[in-house]
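Reviewing the structure listed below.
Every protein chain except one is present and positioned as in the full complex.
In order of appearance the chains are A and B, and numbering begins at 1 in each one.
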Amino acid sequence: MTKLKPLPSLRGIAALSGIAMFAVLLLAVAPAVLSDHWLNNLGKYCCWAIAAVGIGLAWGRGGMLVMGQGVFFALGAYAMAMHLTLETAGDRVPGFMVLYDPLAPLPAFWEPFRSAGFTLAAIVVLPVVAAGILGYALFKRRVKGAYFAILTQALAVALATLISSTIRETGGDTGLSDFKFFFGFVLNDPANKVMVYLIAAALLIVCLLAVWQFYRSRFGELLVATRDAEERVRFLGYDPANIKLVAFVVSALMASIGGAMFVPIVGIITPAEIGAAASILMIAGVAFGGRASLFGPALGAMAVGWGQSSLGSTWPDGWTYILGLLFVVVILFLPSGLSSLPARFAAIRRRPAEQPTPPITAAELEEVRA
Amino acid sequence: MLTTNKRMRASVAIGAIGTTMALVLAGCGARAGDDTSTAGASAAASCVDTSGSTIKLGFLNSLTGGMAISEKTVSNVLHMAADEINTSGGILGKKIQYVQEDGATDWPTFAEKTEKLLTQDCVAAIFGGWTSSSRKAVKPVVEKLNGLFFYPVQYEGLESSPNIYYTGATTNQQIIPAMDFLASKGVKTLFLAGSDYVFPRTANAIIKLYAAKLGIKIVGEEYVPLDKDDWTSQVAKIVAAKPDFIFNTINGSSNVGFVKAYYDAGLTPAKTPIISVSIAEEEAPAMGHEVTGNYASWNYFQSLKTDTNPKFIQSWKAYPNSSGVTSDPMEAAYISLYLYKSLVEAAGSFDVNAVNAAAKSHTITFDAPEGKVTLDGKNHHISKPGHIGQINANNQFDIVWSSDKFIEPDPYLEAYDWFPADIRKQLVGAAG
C-alpha cells in the first residue's frame, strides 16, 4: 500500500476537527435529542470508550494485549463508589456492613474516602502506582505477547474473586449501589444526571486529545516502533520497557477514569463489571472499531455498548451469537477494525487484480493513523 | 523521552475548559441540602398507558450468562401465567402485553433494564429477578421511579420496599422452619456450606443466631465462589468436623460439585444428611443419584397435595418450552402475576400508589398451588406454608415435615427475640 505523505498539519487539522465534531455531537447534540434513559446509556458507553481509548494506546499502538483492564477500571470505580456510599450513609456505617458484624467500625481503608479530594486523587494515583509496579515488573522481565495477556486476565479474575469474597469490606458480588449524592449533588435530579453525563463525555474528549498528542509525538513513534520491532528499538539505544511502561500506565489511568464515571452514571458497581468477561468486552469494542486508530477504540466501545443495550434486549440469545461472531469476523477479516474499511476499499479499487487478501502487516494497522 | 510541547498543553487546556463549561452549564440541579421532594417527583411521573385494550408488563430475567441456567424457567412460567390470564379475560379487562428483557446475569444490566422498562416501555409493573444481587440492583431504580417489582425467589429477608412485592419465602418461612425441623430431629452439630455471596452470608448469620438459641453447635462454615464447582477441600473439612447435619445455601451449578464431593468422600444421607434451600425439582436431576436421600426446605413441592396443584402441574407440562417439572421459584413467579392481577382489580387501577393502597386496605388472597396465600399489605410479603422434603430416586420430594399452619411473613424477624434489636434498627434505618 503506497503511503502518501500529506502535510502533518493537514492531518492534524483533520484529526482535530474530527475530535471537535465528536465533542459537539456528544456535548451539545446528544443532550438535546436523547431521552434521559438513552443519554444515561450514552454516558455509560462513554465510560467504556474512555477505557477503550487507553486500550487502543496500549494494544493498538503498543502491542500489549491488556486483557485485565478491569483491574484499573475497578480501582477508579470502587474509589468513587466508596466515596458515594459514604456520602449517602453520612455518619453511619453503610447498611450492608451492619449484618455481618454490627458492632465493628468502618474498615480502615474506607475512612480516607470520606474526603472528596482524596477520592479524586486516588482515582488518578492508584492506577498509576498499580500499573507502574506491575508494568515495571513485567516489562523489565520482558514478559510479553500471550503471557502478558493471560497474566493481566488472571489478575482481573483474581481481583473480581477477591472483591466477591470480601462481602463486608466491599459489598461482595452484590457490589455497591444506591448512591444518593454525587459530590453534594442529588443524583435523582435529572439535571444532575445530565451534568454527570457531560463530565463523562468531556473526559472522553480530553482522553482523545491526549492520545492524539501522544500519537504524533516522538513517544508515539517509539511506541509503534517497539510494537513492531522491540529488539531493534533496544539496539537503537532505547529501553522498550520504559516506553511500554508509559503507555501501560496511561491506559490504566484512562480505565480508572472510565470506571470512576461509570459509578454515578450507572448507579452500581459489581465485581462482574471488572472480571474476565467485562475485560474481554472492553477489548471487543477496540478490535471492532480499529485498535490502532484514533477514533476506532472509542467508537467501537460505544457500538458494542449500544449493541448490548438494544440488540441484547430485543434478541438476547442472538446478541451473544452476534458478539461471538463479531470477534471472529472482525479479527479474521478486518484486524484493523471498521475504521480501516475506507482505506481498504480504496486499496481494492486501486488493485483489483490482486485477489487473495494479503497478510496483514504492521504498516497496514497504521492505515488510519491520525 | 516524553516530549511535552505547547500543543499538548493547549489541548489539555481545551479539555479542561470544556469540562468546566459542562459543569457550569449543568450545575443547576439540586444539591444535597435542597428540598429534594420536588426534584425526584419530575422523574417519577408515570407514562403507563391504560387507555387501550392491553396493558404492558415487563418481564426481567437472565436469559444469557451464568444465571440463565436457573432463570430461564422462571421466565417461561411467567409467560405461561400471562397466557392463562389473557385467556381468562386479562387484568381489568385488559390483555397483558409483556416486554421481555434480558438481565444477562449482570446486576447493572438489571438496573438499566428496569429503568428502560419503566421509562421507555412504560410498563405498569416488572416481574422477575432471581439472585438477591439482581433484586438489590433493581430496588433503587424502582424506588426512584416509583415502579413496581415482583420478586419470586426465596431470599435472606431483612428488606422491604414500598415498590417491591416478594412472593418467595423470607427467612422465617424457609430458614427458620428448616432449623425447627433440625431441632425436632435432635440435631446437635451443624456445618454451614454456601456460595460466596449475599444470600448465604446473610442466611448463615441468621442461622448462627437461631442455632445459639436452639442449642445447636455450628462446627464449621465454608464458602466457595458461585462459579466454582470444586468443593473437595471444603468437604474434607466437613468430614473432619463430623457434623450431624449440613445446612446448604449453595446456589447454581456449584451444588452439583458439592454433592459429588460429598458422595465421593463417603458422606451419606443416613449419617450426615444435607438440608438445602436452593435445590428443587429443577436442580436435582442435574446432580444424579448422589443427591438422593437429602432434604430441602421450601414452601412448594411438585408432590404437594392441594386442590390447585394438579392443574398447575398439568398446564406447565403442556406448555411449550416446559422442563416438565414444577418447583418453588416457578410457583412463586406464577403467584406473582396472579397476585398483581388481584391487587389491580382490588384497586380498580394500574396506578402504583392505588395498588399499594389496595394492598393495605384489602385482604388480597390467591389460591396458589401451595395453598391459599394472603398478602401482608405492610411488608409486601405473602403467607406461606413451610415444608421439608426428602429427595427420592425420581428427583421428586417426599414431604417429611410441614409447619402446622401458614407462616406469616416477618422479614425483619420482629417476632423473634433472639434476633438483636440493634441490628434490626440499623438495617431498617439503612433501608429508609
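Note that in this section a residue touches a chain if its C-beta (ideal position, glycine included) is under 8 Å from a C-beta of that chain, and two chains touch if they have at least 3 such contacts.
One rule holds for everything that comes next: contacts and distances are computed from a predicted model.
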Given the options "Ubiquinone biosynthesis protein UbiV", "STAS domain-containing protein", "Branched-chain amino acid ABC transporter permease" or "HypC/HybG/HupF family hydrogenase formation chaperone", which would UniProt use as the protein name of the unshown chain?
"Branched-chain amino acid ABC transporter permease"
Given the contact definition stated above, which residue among B:Gly288, B:Pro310 or B:Pro420 touches the chain not shown here?
B:Gly288
Looking at the whole complex, which of B:Gly266, B:Pro310, B:Gly348 or B:Pro420 touches the chain that is not displayed?
B:Gly266
Touching the hidden chain in the complete assembly: which of B:Gln100, B:Gln120, B:Thr232 or B:Gln396 does that?
B:Thr232
With the full complex in mind, choose from A:Leu16, A:Leu34, A:Leu106 or A:Ala276 the residue touching the hidden chain.
A:Ala276
Footprint left on chain A by the chain that the document does not show
65, 67, 137-138, 141-143, 145-147, 149-151, 153-155, 157-158, 161-162, 164-165, 231, 276, 280, 283-284, 287, 317, 320-321, 323-328, 331-332, 335, 359-360
Logged for chain B, residues touching the omitted partner chain are 64, 66, 68-70, 72-73, 196, 222-225, 227-234, 236-237, 239-240, 253-257, 260-261, 263-266, 282-283, 285-290, 323
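Quick note on the criterion: only the chains that are shown with their structure count from here on.
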Contact residues on chain B for chain A in the complex?
1-3, 5, 7-8, 11-12, 14-16, 18-19, 22-23, 25-32, 34, 36, 39-40, 42-43, 63-64, 101-102, 104-109, 111-113, 115-116, 119-120, 132-133, 136-137, 139-141, 144, 158, 196-198, 201-202, 205, 223, 225-226, 420, 422-423, 426-427, 429-431
Complex contacts: residues of chain A adjacent to chain B:
23, 27, 35-37, 40-41, 44, 89, 92-96, 98-100, 102, 161, 164-165, 167, 172-175, 177-178, 181, 184-186, 188-195, 198-199, 201-203, 205-206, 209-210, 212-213, 217-219, 222, 238, 242-243, 246, 266-270, 272-273, 308-309, 312-313, 316-317, 319-320
